[in-house]
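First the structure, which I've put down as C-alpha coordinates, then a few questions once you've had a look.
Of the protein chains in this complex, all but one are displayed in their positions.
For subunit A:
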Amino acid sequence: MSVSIRVTDVRKSYGDVRAVDGVSFEVNSGEFFGILGPNGAGKTTTLEIVEGLRQSDTGGVELLGESPWPRNPKLLPRIGVQLQGTAFFERLTAREQLHTFGSLYGVGPKRADEMLELVGLTEKAGTRVEKLSGGQAQRLSIACALVHDPELVFLDEPTAALDPQARRNLWDLLRAINETGRTVVLTTHYMDEAELLCDRVAIMDHGKILKIDTPAALVRGLDAPTRISVDSGNLSAADVTRVADGVAEVADDGAILTFTTRDPSTVLTALAEARVLNGLQVRGATLEDVFLELTGREYRA
(Lines give C-alpha, C1' and ligand atoms only; values in the text may rest on other atoms or scores of the structure.)
Protein backbone atom coordinates (compact mmCIF):
# COMPACT_ATOMS: atom_id res chain seq x y z
CA MET A 1 0.00 0.00 0.00
CA SER A 2 1.41 3.38 -0.95
CA VAL A 3 1.53 6.38 1.33
CA SER A 4 -0.63 9.34 0.33
CA ILE A 5 0.32 11.75 3.08
CA ARG A 6 3.50 11.80 5.08
CA VAL A 7 3.84 14.41 7.81
CA THR A 8 7.08 14.57 9.77
CA ASP A 9 7.55 16.63 12.90
CA VAL A 10 5.58 19.62 11.72
CA ARG A 11 5.53 22.69 13.94
CA LYS A 12 3.67 25.99 13.64
CA SER A 13 3.48 28.81 16.19
CA TYR A 14 1.36 31.95 16.23
CA GLY A 15 3.32 34.16 18.58
CA ASP A 16 3.28 32.31 21.88
CA VAL A 17 0.65 29.82 20.79
CA ARG A 18 2.13 26.57 19.61
CA ALA A 19 -0.77 25.61 17.38
CA VAL A 20 1.00 22.54 15.96
CA ASP A 21 3.76 21.19 18.10
CA GLY A 22 5.66 18.33 16.50
CA VAL A 23 3.05 16.35 14.60
CA SER A 24 3.97 13.24 12.60
CA PHE A 25 1.65 10.79 10.89
CA GLU A 26 1.14 8.90 7.67
CA VAL A 27 -2.03 8.21 5.73
CA ASN A 28 -2.09 5.32 3.30
CA SER A 29 -3.79 5.66 -0.01
CA GLY A 30 -7.36 4.47 0.15
CA GLU A 31 -7.50 5.00 3.88
CA PHE A 32 -10.21 6.84 5.81
CA PHE A 33 -8.33 8.89 8.38
CA GLY A 34 -9.82 10.97 11.18
CA ILE A 35 -8.35 13.67 13.39
CA LEU A 36 -10.13 14.14 16.71
CA GLY A 37 -9.45 16.82 19.24
CA PRO A 38 -11.05 19.52 21.39
CA ASN A 39 -11.45 23.10 20.14
CA GLY A 40 -8.13 24.75 19.51
CA ALA A 41 -6.25 21.45 19.45
CA GLY A 42 -4.61 22.38 16.15
CA LYS A 43 -6.64 20.20 13.78
CA THR A 44 -7.44 22.91 11.25
CA THR A 45 -3.90 24.27 11.33
CA THR A 46 -2.48 20.79 10.73
CA LEU A 47 -4.88 20.17 7.88
CA GLU A 48 -4.13 23.52 6.26
CA ILE A 49 -0.41 22.87 6.40
CA VAL A 50 -0.96 19.53 4.73
CA GLU A 51 -3.21 21.10 2.06
CA GLY A 52 -0.58 23.72 1.30
CA LEU A 53 -2.59 26.69 2.55
CA ARG A 54 -0.10 27.47 5.29
CA GLN A 55 3.60 27.14 5.64
CA SER A 56 4.90 25.17 8.61
CA ASP A 57 7.67 26.67 10.72
CA THR A 58 9.63 23.43 10.57
CA GLY A 59 9.00 19.86 9.52
CA GLY A 60 8.10 18.21 6.25
CA VAL A 61 4.91 17.40 4.41
CA GLU A 62 4.69 15.09 1.45
CA LEU A 63 1.42 14.85 -0.43
CA LEU A 64 1.12 12.19 -3.16
CA GLY A 65 4.89 12.31 -3.34
CA GLU A 66 5.11 16.08 -3.73
CA SER A 67 5.55 19.07 -1.48
CA PRO A 68 2.36 21.14 -1.14
CA TRP A 69 4.29 24.32 -0.26
CA PRO A 70 4.83 26.65 -2.05
CA ARG A 71 1.54 26.43 -3.97
CA ASN A 72 1.93 23.37 -6.14
CA PRO A 73 -0.33 23.52 -9.22
CA LYS A 74 0.42 19.91 -10.14
CA LEU A 75 -1.10 18.75 -6.89
CA LEU A 76 -4.20 20.93 -6.89
CA PRO A 77 -6.42 18.99 -9.33
CA ARG A 78 -5.77 15.81 -7.35
CA ILE A 79 -6.98 17.07 -4.00
CA GLY A 80 -10.39 18.31 -2.87
CA VAL A 81 -10.73 20.53 0.17
CA GLN A 82 -13.69 21.61 2.24
CA LEU A 83 -12.56 24.43 4.50
CA GLN A 84 -13.85 24.95 7.99
CA GLY A 85 -16.37 27.76 7.53
CA THR A 86 -17.66 28.09 3.99
CA ALA A 87 -15.87 29.97 1.21
CA PHE A 88 -18.00 30.95 -1.77
CA PHE A 89 -18.23 33.46 -4.60
CA GLU A 90 -20.46 36.31 -3.47
CA ARG A 91 -24.04 36.56 -4.69
CA LEU A 92 -23.96 33.43 -6.83
CA THR A 93 -26.67 30.79 -6.58
CA ALA A 94 -25.91 27.27 -5.41
CA ARG A 95 -25.87 25.96 -8.97
CA GLU A 96 -23.74 28.81 -10.32
CA GLN A 97 -21.36 28.24 -7.46
CA LEU A 98 -20.87 24.59 -8.31
CA HIS A 99 -20.64 25.31 -12.03
CA THR A 100 -17.94 27.89 -11.37
CA PHE A 101 -15.89 25.63 -9.15
CA GLY A 102 -16.45 22.79 -11.58
CA SER A 103 -15.11 24.75 -14.52
CA LEU A 104 -12.06 25.86 -12.51
CA TYR A 105 -11.20 22.14 -12.57
CA GLY A 106 -12.38 21.61 -16.13
CA VAL A 107 -15.53 19.80 -15.03
CA GLY A 108 -18.69 20.25 -17.09
CA PRO A 109 -22.04 21.53 -15.82
CA LYS A 110 -23.64 18.09 -15.97
CA ARG A 111 -21.34 16.66 -13.35
CA ALA A 112 -21.88 19.80 -11.24
CA ASP A 113 -25.64 19.29 -11.34
CA GLU A 114 -25.17 15.67 -10.32
CA MET A 115 -23.17 16.80 -7.30
CA LEU A 116 -25.98 19.17 -6.37
CA GLU A 117 -28.37 16.26 -6.45
CA LEU A 118 -25.99 14.08 -4.47
CA VAL A 119 -25.93 16.49 -1.53
CA GLY A 120 -29.69 17.04 -1.79
CA LEU A 121 -29.65 20.66 -2.88
CA THR A 122 -31.47 20.41 -6.22
CA GLU A 123 -34.39 22.32 -4.73
CA LYS A 124 -32.07 25.10 -3.64
CA ALA A 125 -30.22 25.31 -6.96
CA GLY A 126 -31.49 28.84 -7.66
CA THR A 127 -30.89 30.20 -4.16
CA ARG A 128 -28.00 32.57 -3.55
CA VAL A 129 -25.37 31.22 -1.20
CA GLU A 130 -25.99 34.03 1.28
CA LYS A 131 -29.58 32.79 1.67
CA LEU A 132 -28.74 29.12 2.31
CA SER A 133 -29.10 27.76 5.83
CA GLY A 134 -25.93 26.82 7.70
CA GLY A 135 -26.31 23.12 6.95
CA GLN A 136 -27.21 23.72 3.30
CA ALA A 137 -24.15 25.92 2.84
CA GLN A 138 -22.05 23.22 4.46
CA ARG A 139 -23.40 20.64 2.02
CA LEU A 140 -22.74 22.92 -0.93
CA SER A 141 -19.21 23.45 0.31
CA ILE A 142 -18.68 19.68 0.42
CA ALA A 143 -20.12 19.33 -3.08
CA CYS A 144 -17.63 21.98 -4.27
CA ALA A 145 -14.80 19.97 -2.71
CA LEU A 146 -15.87 16.78 -4.47
CA VAL A 147 -16.96 18.14 -7.84
CA HIS A 148 -13.75 17.24 -9.66
CA ASP A 149 -13.60 13.72 -8.21
CA PRO A 150 -10.27 14.17 -6.38
CA GLU A 151 -8.18 11.21 -5.27
CA LEU A 152 -7.45 12.83 -1.92
CA VAL A 153 -10.24 14.54 0.02
CA PHE A 154 -9.83 16.81 3.05
CA LEU A 155 -12.89 17.68 5.08
CA ASP A 156 -12.70 19.97 8.09
CA GLU A 157 -15.68 19.18 10.33
CA PRO A 158 -17.93 18.28 7.41
CA THR A 159 -20.90 17.26 9.53
CA ALA A 160 -20.91 20.27 11.85
CA ALA A 161 -24.29 22.00 11.46
CA LEU A 162 -25.90 19.06 9.63
CA ASP A 163 -29.22 17.54 10.68
CA PRO A 164 -29.31 13.77 11.42
CA GLN A 165 -30.59 12.83 7.94
CA ALA A 166 -28.01 14.95 6.17
CA ARG A 167 -25.32 13.56 8.44
CA ARG A 168 -26.21 9.99 7.57
CA ASN A 169 -26.49 10.79 3.86
CA LEU A 170 -23.08 12.41 3.96
CA TRP A 171 -21.64 9.38 5.73
CA ASP A 172 -22.99 7.20 2.93
CA LEU A 173 -21.51 9.55 0.35
CA LEU A 174 -18.11 9.62 2.03
CA ARG A 175 -18.08 5.86 2.49
CA ALA A 176 -18.94 5.41 -1.18
CA ILE A 177 -16.14 7.74 -2.19
CA ASN A 178 -13.72 5.91 0.06
CA GLU A 179 -14.79 2.56 -1.36
CA THR A 180 -13.78 3.64 -4.85
CA GLY A 181 -10.24 3.93 -3.54
CA ARG A 182 -10.08 7.63 -2.65
CA THR A 183 -8.26 8.70 0.46
CA VAL A 184 -10.35 10.71 2.90
CA VAL A 185 -9.06 12.80 5.79
CA LEU A 186 -11.57 14.44 8.08
CA THR A 187 -11.66 16.22 11.40
CA THR A 188 -14.65 15.85 13.66
CA HIS A 189 -15.93 16.23 17.18
CA TYR A 190 -18.41 13.38 16.76
CA MET A 191 -17.06 10.15 18.19
CA ASP A 192 -19.77 8.01 16.63
CA GLU A 193 -18.82 9.43 13.26
CA ALA A 194 -15.14 8.67 13.74
CA GLU A 195 -15.86 5.20 15.05
CA LEU A 196 -18.19 4.44 12.19
CA LEU A 197 -16.21 5.87 9.28
CA CYS A 198 -12.53 5.96 10.07
CA ASP A 199 -10.02 3.22 9.51
CA ARG A 200 -7.69 5.03 11.86
CA VAL A 201 -8.01 8.09 14.05
CA ALA A 202 -5.47 10.44 15.54
CA ILE A 203 -6.40 12.05 18.83
CA MET A 204 -4.90 15.48 19.10
CA ASP A 205 -4.60 18.08 21.85
CA HIS A 206 -2.42 21.12 22.47
CA GLY A 207 -0.85 20.76 19.05
CA LYS A 208 0.33 17.23 19.68
CA ILE A 209 -0.94 13.86 18.55
CA LEU A 210 -1.64 11.81 21.66
CA LYS A 211 -2.53 8.51 19.99
CA ILE A 212 -3.09 7.08 16.53
CA ASP A 213 -4.82 3.74 16.00
CA THR A 214 -7.96 2.05 14.75
CA PRO A 215 -11.01 3.02 16.79
CA ALA A 216 -11.41 -0.55 18.08
CA ALA A 217 -7.80 -0.78 19.24
CA LEU A 218 -8.07 2.58 20.97
CA VAL A 219 -11.16 1.49 22.85
CA ARG A 220 -9.59 -1.84 23.76
CA GLY A 221 -6.47 -0.09 24.90
CA LEU A 222 -8.49 1.98 27.31
CA ASP A 223 -9.40 -1.18 29.26
CA ALA A 224 -12.42 0.56 30.70
CA PRO A 225 -15.13 -1.17 32.79
CA THR A 226 -18.54 -2.02 31.31
CA ARG A 227 -21.60 -0.17 32.49
CA ILE A 228 -24.80 -2.16 32.93
CA SER A 229 -27.96 -0.31 33.77
CA VAL A 230 -31.58 -1.28 34.41
CA ASP A 231 -34.67 0.56 35.62
CA SER A 232 -34.30 1.16 39.33
CA GLY A 233 -36.97 0.24 41.91
CA ASN A 234 -37.34 -3.40 40.76
CA LEU A 235 -34.60 -4.66 43.04
CA SER A 236 -34.50 -4.55 46.82
CA ALA A 237 -31.41 -3.13 48.47
CA ALA A 238 -30.43 -6.61 49.57
CA ASP A 239 -30.71 -7.94 46.01
CA VAL A 240 -28.59 -5.07 44.73
CA THR A 241 -25.83 -5.93 47.18
CA ARG A 242 -26.08 -9.60 46.24
CA VAL A 243 -25.81 -8.87 42.50
CA ALA A 244 -22.89 -6.49 42.96
CA ASP A 245 -21.19 -8.83 45.36
CA GLY A 246 -17.70 -7.43 45.09
CA VAL A 247 -17.60 -7.47 41.23
CA ALA A 248 -19.35 -4.14 40.56
CA GLU A 249 -19.76 -0.61 41.81
CA VAL A 250 -23.35 0.56 42.12
CA ALA A 251 -24.95 3.92 41.43
CA ASP A 252 -28.67 4.66 41.64
CA ASP A 253 -30.07 8.01 40.57
CA GLY A 254 -33.68 7.01 41.32
CA ALA A 255 -34.55 6.23 37.72
CA ILE A 256 -31.64 4.15 36.55
CA LEU A 257 -29.58 1.70 38.47
CA THR A 258 -26.05 1.34 37.11
CA PHE A 259 -23.48 -1.36 37.79
CA THR A 260 -19.93 -0.56 36.70
CA THR A 261 -17.99 -3.78 36.36
CA ARG A 262 -15.08 -5.62 34.80
CA ASP A 263 -17.02 -8.88 34.99
CA PRO A 264 -20.17 -8.20 32.99
CA SER A 265 -21.17 -11.90 32.64
CA THR A 266 -21.59 -12.42 36.40
CA VAL A 267 -23.62 -9.23 36.84
CA LEU A 268 -25.84 -9.95 33.82
CA THR A 269 -26.49 -13.55 34.92
CA ALA A 270 -27.45 -12.41 38.40
CA LEU A 271 -29.79 -9.77 36.96
CA ALA A 272 -31.38 -12.28 34.60
CA GLU A 273 -31.97 -14.74 37.42
CA ALA A 274 -33.68 -12.01 39.40
CA ARG A 275 -35.82 -11.24 36.28
CA VAL A 276 -35.17 -7.51 36.47
CA LEU A 277 -33.83 -6.80 32.97
CA ASN A 278 -36.38 -4.01 32.26
CA GLY A 279 -34.68 -1.08 30.55
CA LEU A 280 -31.42 -3.01 30.22
CA GLN A 281 -28.49 -1.18 28.66
CA VAL A 282 -24.98 -2.48 28.38
CA ARG A 283 -22.27 -0.03 27.38
CA GLY A 284 -18.67 -0.81 26.84
CA ALA A 285 -16.10 1.94 26.50
CA THR A 286 -16.51 4.13 23.43
CA LEU A 287 -14.17 6.37 21.55
CA GLU A 288 -15.68 9.16 23.58
CA ASP A 289 -14.30 7.61 26.76
CA VAL A 290 -10.92 7.31 25.10
CA PHE A 291 -11.14 10.93 24.03
CA LEU A 292 -12.11 12.19 27.47
CA GLU A 293 -9.55 9.98 29.13
CA LEU A 294 -6.80 11.38 26.91
CA THR A 295 -7.80 15.04 26.75
CA GLY A 296 -9.47 15.55 30.12
CA ARG A 297 -12.87 16.97 30.84
CA GLU A 298 -12.24 20.65 31.44
CA TYR A 299 -13.26 23.27 28.88
CA ARG A 300 -10.75 24.59 26.36
CA ALA A 301 -10.22 28.18 25.41
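Basically, a contact is a pair of C-beta atoms (placed from the backbone, for glycine too) under 8 Å apart; a residue touches a chain by one contact, two chains touch by 3 or more; residues count from 1.
The rule is simple: contacts and distances are computed from a predicted model.
Between the names "Transport permease protein", "Phenolic acid decarboxylase", "Cytochrome P450" or "Nicotinate dehydrogenase FAD-subunit", the one given in UniProt for the chain missing from this structure view is "Transport permease protein". Only one of A:105, A:171 or A:190 touches the chain withheld from this view, namely A:105.
One of A:96, A:113 or A:239 touches the chain omitted from the figure, and that residue is A:96. The residue from A:7, A:79, A:132 or A:197 that touches the chain not shown here is A:79. Looking at subunit A, the residues touching the absent chain are 51-54, 71, 73, 76-77, 79, 81, 83, 85-92, 96, 99-101, 103-106, 128, 144.
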